[in-house]
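Provided herewith is a single structure, encoded as structure tokens, for subsequent inquiry.
Note that one protein chain of the assembly has been removed; the remaining protein chains are unaltered in position.
Labels run A and B following the written order; every chain starts at residue 1.
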Amino acid sequence: MSVPARTREAASTLQLCRIMGPNDANIVGNVHGGIILKMIEEAGCIVSTRHCNTQNGDRGVAALVRVEKTEFLSPVFIGEVTHVTAEITYTSKHSLEVQVHVMAENILTGAKKLANKAALWYVPFSLQNVEKIMEVPPIKYATAEQEEEGKKRYEAQKLERLETKARLEEVVPPLPNPERHTIGFSQSTLIHLVGPSDCTLHDYVQGGVTMKLMDEVAGIVAARHCNSNIVTASVDAINFHRKIKKGSVVTVTGRFTFVSNKSMEIEVFVDAASLMEAEKGKYRAVSAFFTFISLDKHNRPQPVPPLKFNGQEEERRAEEGKTRYLHSKAKRLAERERLIADADQS
Amino acid sequence: MSVPARTREAASTLQLCRIMGPNDANIVGNVHGGIILKMIEEAGCIVSTRHCNTQNGDRGVAALVRVEKTEFLSPVFIGEVTHVTAEITYTSKHSLEVQVHVMAENILTGAKKLANKAALWYVPFSLQNVEKIMEVPPIKYATAEQEEEGKKRYEAQKLERLETKARLEEVVPPLPNPERHTIGFSQSTLIHLVGPSDCTLHDYVQGGVTMKLMDEVAGIVAARHCNSNIVTASVDAINFHRKIKKGSVVTVTGRFTFVSNKSMEIEVFVDAASLMEAEKGKYRAVSAFFTFISLDKHNRPQPVPPLKFNGQEEERRAEEGKTRYLHSKAKRLAERERLIADADQS
Partner (left out) sequence: MSVPARTREAASTLQLCRIMGPNDANIVGNVHGGIILKMIEEAGCIVSTRHCNTQNGDRGVAALVRVEKTEFLSPVFIGEVTHVTAEITYTSKHSLEVQVHVMAENILTGAKKLANKAALWYVPFSLQNVEKIMEVPPIKYATAEQEEEGKKRYEAQKLERLETKARLEEVVPPLPNPERHTIGFSQSTLIHLVGPSDCTLHDYVQGGVTMKLMDEVAGIVAARHCNSNIVTASVDAINFHRKIKKGSVVTVTGRFTFVSNKSMEIEVFVDAASLMEAEKGKYRAVSAFFTFISLDKHNRPQPVPPLKFNGQEEERRAEEGKTRYLHSKAKRLAERERLIADADQS
């Protein structure tokens, strides 16, 4: 994903910016990854909702259905200004791809750095009938190649969305008095009552609000394990399978799957239940893997304590986590080599 | 406790007011009891911190050590303006009593109602050395009788604070797949990472922030049990035994103790742990009993489903809850009769 060129109509891009305050960061000043994710999704939602309402007819709101794997490239600090630029980069009949990049600017020194790049998929729902999916007006592409590449990304994510279901396993509460560095020791749960400011454009929780809660729980799990300053390093692709309505209680649980020398993978489950219609019961709305790293006093990554496993189930999940870790490491290396090769050629 | 007369110096009184917004209320518009408790404590903290810093010398912050039992007399709604008046009504060598009353005003109709009355005890700590308790400058009393009555309240709460320890029992997570209307079914836990805005004047959580979290969990427990609109009816006396520092994770758990025909008693436990100094472990910071009622569509109290008990332990706790319920009911009746008798005499 490259920084989008300004070739398309202005209506399909949007820039948000905001100065980071103490409420956005932990006590050593690192802005929470969840705050960045929430801003990314707000920008994506505005640009895609606007796009789908350009034509007369049905009014609708774009709902987040998927976020591709995203990496936090540089830490952001209190007092910096975060610029979030969102652009619609592909449209299918019923969905939009929005690419977002986040720059952090130190307004005291003028230094700027790329903090994050992300790609989000939205589907527009009618405001009159929330079950009805609207048609998406097509965008114009600068080149035929751009359209083709977008189509490839569209097919790939569609396949993955159909194949992947939310992991439905029940999260069992940890045993009492767990030993330190076990998975049960750091497992954490928060509950949140969905209020009006979580649901800006309709009566459903914004995807960014959910991601912020997930990052919050994952961060507590990570800090409980390594007792140090921790930051979000990356988030695996997230599929939003089911909507969460205003007035629901969401239960967000995080637990360790795998620890490498310097990174921690935490799986996060979001369950929702209506307080008023209890007979409908609790359902799994979304699940995802967050990767955190531990930082020393100079903001450099430091080793994390290994996990202690209890039982085969935990070991199996760690094996799967290791596979994801090695896969993503190999991919990063391949990309770096490609960049070096490109540089040599030019 | 009578509405404080304006006989004392202005420095020892304070009025806060704020218009209630959607974030302060549930989806049917009832302002959360926790929001009111937080405002009450903010007013109490300001008036007592100000009082203790009038003289030159050590600078300090008043920390909440106790809230007397308080009742929510009328519901407050979105759009109303809440006026919180705090007055210092007694000073001992090392503590202050602040009496607070809360009026809710509908600015569209002009209607006003008394929403809450509360009495809080503060102890001033030095900002240089958080273990050092400062001396409290004495206030002037309008009459000798006022001073004497204050002294009685001071002795009574001191005794109770010394006698009462935070209930230290471990809160066991509920069994999987609990049956509806059991205690395990509605038991709820939230975690919260203490951020800068939770700690306005020093690096410790404001008492009002803790009370707001407790009310939030208790409300979710109550709603999960009766699946209806619920509101806080009263809070038993709370003693704040131990401070909670910025950067801690607090775990707030609520579970049912007792249900009468139209009220629900929920016990709430607050445990705190430092993320960075994990070797210090988790400690019980505070515990309290909240009473909620269930409202129908016309905002009238309605019956709540009875509790299903599992085991003697739960039945024992319900017995204790019933004793508290009957005791407080008797007290309310006695007070009503006293008021009627007073009215007859005059």
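The definition used in the following text is that contacts are C-beta pairs under 8 Å (C-beta built on N, C-alpha and C of every residue); 3 or more make two chains touch, one makes a residue touch a chain.
Quantities reported herein were computed from a predicted structural model and do not represent experimental measurements.
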| item | value |
| --- | --- |
| Absent-chain contact - pick from A:T49, A:N239 or A:S287 | A:T49 |
| Residues from chain A at the interface with the omitted partner, ascending | 14-19, 21-23, 42, 45-46, 49-50, 53-54, 59-61, 79, 81, 105, 107-110, 127, 196-197, 200-201 |
| Residues in chain B touching the chain absent from view | 11, 14-19, 21-23, 42-43, 45-46, 49-50, 53-56, 59, 78-79, 81, 107-110, 127, 196-197, 200-201 |
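Following the convention adopted for this analysis, only the chains that are shown with their structure count from here on.
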| item | value |
| --- | --- |
| Gap in Å, rounded to a whole number, between the CA centres of chain B and chain A | 37 |
